[in-house]
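Encoded as structure tokens, the structure appears first; notes follow it.
Heads up, one of the protein chains got dropped from this complex, but the rest are sitting where they should.
Labels run A, B and C following the written order; every chain starts at residue 1.
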């Protein structure tokens, strides 16, 4: 009668995870994308002439480096449930900044630093409208997509700046000595580690996920929602500007229309990599696999003389298939469990 | 995987697999020029292929050039979207023994072996300015509807036109240069905007085939039909209706089919080692006869041809 | 009440009958033996602990979930609903535990969505619709602008709207899953009057609530569930609260409000002249170490707003908040947290929890910075901390990576508490801490609050349940229309004195 609730039930024990590790790691979108990446690579290496050559890796990585870089902050932004459509325009703006300043006599190092600063400011403009004014990011960045591109094109007009210091343009295309891997990958790997740690191993990253899943609850738990988003947009601007510098140096040409339309490729790759457009889900590894998958497919198909329209169709189909298959698999999973219950023992009798 | 090995049939052992890389696919001008190239390649028994991006973006051609390098074709014939952006890719291709010929739109001279020039900038600028001057009576406002803001050849021509206008036609005022991005709809809307912005406008020069067709189409249904003159570079098939209904009096162009044809023969000559691209080299170009390489590795096709009501019926491209 | 068609002892014809319903969600078995019999002209209570499966049973009746096994008959005929529309057409109206309102649409449209009155060409007759809405509000004795969007309605008004919606369906079976959780006494009384009217018209009503006073005041019959299974059904007159509680919990529960006397220490929190025009004005109070201060008042009085402003989620125009004499920056929950304030918010699903995230992540969200070593945080650290708090609060979950959204309401509330207790706060605001929580857990929450006060925590408790306020508080602050109108010490706090201050502005406090 007087039993205190406190002592009545035995102290519970809790498992850390409901499922064994291999199940948790293997049955994920990311694992599927990585597996697909491996399969496509092997199939292409076997069946497409010239694909297995090391030069393929070089070209491939040079091509996707811009997308890889921009995809890093984009992943975090999409995980918070926002989106940044202005990234490609920031690439253009950064390219033009670098070009005009260099033309005016500034060394590349300094001009590059200013370009990154301009990118960060562009990101801060997005961040301001989204977090301070409180506007939806999709709408804001459709606006700044036009604004930043307009500034880039307006600043440089018909001209293109091409006379960059050879040291830098060569560096942008150089390879790590003794490997087919472009040097720019060093920059990427460093940034990828930084972003992966930031997202997966820091309190900031925990906040990012919480914001994406339930921003109000995150705010009530002391997550600085606005500040977090603001920081992410600034990072996105800065990294896009960095990608813009690489892009400019790689092609040796600073133009206002550089990288037009790249935003959709970046977003497609991030989504293919398993990041949920609704926020709260996804990881860096999956995104990298997603970018590489699109890159490898494109490279293999081009080598096999498949035209670019077919490559586009395949990319689109892959994107659709990747999300549809997850939802179909979940549905099958539910069905199976449902059937299992029905076949199970009858409900125990009432007491 | 058939691009790399098929083309060693003709000549003396050179790899005659020649691939055309236009600014973008689905552009009728390049369809015609590449068809000329195809005809030439079939004549001399090489392997023709055409690849390209769907949109004329500066960097889009690079991955195609890279792919061709990996496939080890014999020659690339390319119209550059950007004089600089594809340079390194082309040089890498050349390092791998591929001969590079540019046509229609050049890159920097050190990134290719030869440039097949459709006409000199002077020639083109002069024809267009003379035509418009004739039609508007040597005085009044004119505007230019160009391709994209960074288009190398258009920009060069426009510069020459400005100089020529200033020296020879002081009464003609060039009020604006607008860019239709070689996109139908944009060019169309820009034409409309021009006409409203400058009510006194007497004529439009559009030195691009997409632009002139769109402008003609807008003019033909507007109140300005017959009042505002239009000339520029166009293909006869696209312009036929407008010449016949009086919207356009005359326009100019070289024969793009011949341009591709010549480029293909130039590539063959390079591949087979007949020429190196040095000034003074001479090579044979099938039905077009013999050509000589000029300064900076440029080969000139000829003078632009002016089409009007009387002669347009003779052409089909 | 005397004209109830049938005698309770003669078996009345069942409108709706469920027997041995089973339902599982993946590995979670929600129902093993759902059994229920609703009769015409009767109000039937369904009680059970959090997670007993009440809402799941309701959702099966509503056609939202499909049962895995068992029988479901309506008017004697077996039915298999595959959508909520079918259940609606069959005459079943449901008020879900979660609100189902469309925030962008007007109050009227919310009530009549999908069945608006129509004129020629199928054009919606907005005038007729508005008139019907006004008539409904008249019947419920409430005043809500029928043209305003539902966005920004208080939780109480939202609940009233749900009730209006269900009543307007004119259904033969009306199911209400905890409809009174957000309502004040007056509104509850009106709801009861309407419910009795419907019963007297011969309709069957199922009423789910954790408040026994309501169950005994309103219902004719009560069914108890435990762990997804049916336990008993009895006429309300044949049973008692302790009996029901024993059946629900499976054992006896003694004290509901185990208030222990603890020495009250120094002032920890001091709020001075807090004002936000239109919401609250000139709010001043203190909370001392070891003290439980209750903020009482009618729903909509602005108590939650005060708590949110103090915690920094909401803005305030003027005033100061100090903890241990140090002022705290406005509009910054993280500053408030660092200063030692914690807030268990009233809206658990929106504000309290990241429903799609795991128990461990939720329980450590507020302390993620302190858990980090060299700026890095690991799953192991999170699980370690979460395990401690989950077992201290007896959270019912198998694994720490279970999504919190799949736990029952009470267990969710425990996770919220765990999250805030882990921050080791000096002042704990709890806003409706036992709303929608079963007796067992409720007693546990109360015991916990007492224990925390005993450890020197200052607790500010917002509650709309008078017994809870009277039973737990050392001091009762009454809020009326955004102002504190009375400060009543425990000894003088009675139902009458608190209610008087809550309804009369002139009872100005010293």
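What we mean here is this: contacts are C-beta pairs under 8 Å (C-beta built on N, C-alpha and C of every residue); 3 or more make two chains touch, one makes a residue touch a chain.
Everything that follows uses one rule, which is that contacts and distances are computed from a predicted model.
Q: Out of "Alkylation response protein AidB-like acyl-CoA dehydrogenase", "Autoinducer 2 import system permease protein LsrC", "ATP synthase subunit c" or "ABC transmembrane type-1 domain-containing protein", which one is the UniProt protein name for the chain not included here?
A: From the listed options "Alkylation response protein AidB-like acyl-CoA dehydrogenase", "Autoinducer 2 import system permease protein LsrC", "ATP synthase subunit c" or "ABC transmembrane type-1 domain-containing protein", the omitted chain resolves to "Autoinducer 2 import system permease protein LsrC".
Q: Check the whole complex and report which displayed chains the hidden chain contacts.
A: Those shown chains that the absent chain touches are A, B, C.
Q: From the listed residues C:66, C:84 or C:503, report the one that touches the chain absent from this view.
A: Of the listed residues, the one touching the omitted chain is C:84.
Q: One chain is left out of this view; which of B:55, B:173, B:274 or B:303 touches it in the full complex?
A: Missing-chain contact among the listed residues: B:55.
Q: Any idea which of C:96, C:137, C:285 or C:316 touches the chain not displayed?
A: C:96
Q: Can you list where subunit C touches the absent chain?
A: Listed in rising order, the touching residues are 63-64, 83-85, 87-88, 96, 98-105, 109, 113-116, 118, 121-124, 145, 147-149, 151-154, 278.
Q: Touching residues of subunit B against the unshown chain: what are they?
A: With respect to the unshown chain, the touching residues of subunit B are 25-28, 30-31, 54-55, 149, 176-179, 183-185, 188-190, 192-197, 199, 213-214, 217, 221-224, 237-238, 240-241.
Q: Spell out, residue by residue, where the missing chain touches subunit A.
A: Touching the chain left out of view, subunit A contributes residues 85, 129, 133-136, 138-140, 142-151, 153-154, 157, 256, 261, 264, 267-268, 271, 276-278, 307-313, 315-320, 323-324, 326-328.
Simple rule for what comes next: only the chains that are shown with their structure count from here on.
Q: Based on which chains touch which, is the overall arrangement a line, ring, star, complete graph, or other?
A: Shape = line; chains linked end to end, path left open.
Q: Name the most central chain, where centre means the mean of Cα atoms.
A: Closest to the centre of all protein C-alpha atoms: chain A.
Q: Between subunit B and subunit C, what's the gap in Å when you average each chain's C-alpha atoms?
A: 74
Q: How many angstrom between the C-alpha centroids of subunit C and subunit A?
A: Here subunit A and subunit C have centroids separated by 40 Å.
Q: On subunit C, where are the residues touching two or more other chains?
A: Within subunit C, no residue touches at least two other chains.
Q: Would you pull the subunit B residues touching subunit A in the complex into a rising list?
A: It is residues 1-4, 25, 49, 51-55, 57-59, 62-64, 66-67, 69-72, 82-88, 108, 148-150, 155 of subunit B that touch subunit A.
Q: State the interface residues of subunit A toward subunit B in the complex, per the touch definition above.
A: Against subunit B, the touching part of subunit A is residues 48-50, 53, 55-56, 59, 63, 153, 157-160, 162, 169, 173, 247, 250-253, 255-261, 298-299, 302-305, 307-309, 312.
Q: In the complex of these two chains, what residues of subunit A are touching subunit C?
A: Within the complex, subunit A contacts subunit C at residues 1-6, 8-9, 11-18, 197, 201-203, 205-207, 209-210, 213-214, 216-224, 280, 334, 337-338, 341-342, 346-351.
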